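Here is the structure we will look at.
Here the complex is missing a single protein chain, while all its other protein chains stay put.
Now for chain A:
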């Protein structure tokens, strides 16, 4: 009796949150899936007779080749950013973990790029990398290049620029999470390893990395999700150009829905994004469970 009561109370406790989730998370997701299976565009948005087309929207995007292209772009962008952010973030975390004077203050300074609104960072990079911008000026003064590079005009360098911008933003986030991870590693392990004659490199690979593993796992998964849905940065720096070379899934979905009024195709792209991130999320939960069982 009391057990049942307790169970009811438990359900009642989660009810408000559940209702919230159903209305503000569940409904949009379901409706977005519905939207992607119909043909909804500018001509019939309010007129009611929207025909069911099944997977046609997905097939059409696939046939056009744009879906693969933006998916590739997004993956290249996400993975490059993750790798760079992680390596640099780890370096910073270990550096500031050395407890030298003003380490705290310097760590605070690194946080600045995390605190700036993404739009401001984006505008800054756009100016710096324009053909008459400070980067070209600098490289030319150093005699590294003889004529200005068109950073944002050719496809490879445009992608490079947005990866650089996003890495700059992401470093502090990686640094903080890894710093937190580092503080959980007891100092005496290092001491005894040093006494046993382990070199610094060996200590890093045999102690630091394995013990940081839980922090690294969650960092990479969160970073993947966060980077995968990049939007404002790309929209401002390149707006997907030149010729879709930096078009991401998010910017393309936006462009289809709100510039071209192809609501169904926009929804289809968002759903592909949703499924991919869902898979990543499930993998993350699996890993977390395994970690706990150990």
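Here is the rule we go by: a residue touches a chain if its C-beta (ideal position, glycine included) is under 8 Å from a C-beta of that chain, and two chains touch if they have at least 3 such contacts; residues count from 1.
Throughout what follows, contacts and distances are computed from a predicted model.
Participant: Can you match the unshown chain of the complex to its UniProt protein name from these: "Copper-containing nitrite reductase", "TIGR03915 family putative DNA repair protein", "ABC transporter substrate-binding protein" or "Lipid-transfer protein"?
Facilitator: "ABC transporter substrate-binding protein"
Participant: Tell me which of A:112, A:144, A:201 or A:243 is the one touching the absent chain.
Facilitator: A:243
Participant: One chain isn't shown here. Among A:196, A:259 or A:292, which residue touches it?
Facilitator: Missing-chain contact among the listed residues: A:259.
Participant: Using the document's contact rule, name the residues of chain A that touch the chain not shown here.
Facilitator: Residues of chain A in contact with the hidden chain: 2, 5-6, 9, 12-13, 15-16, 19, 42-43, 45-47, 130-131, 150, 152-155, 238-244, 255, 258-263.
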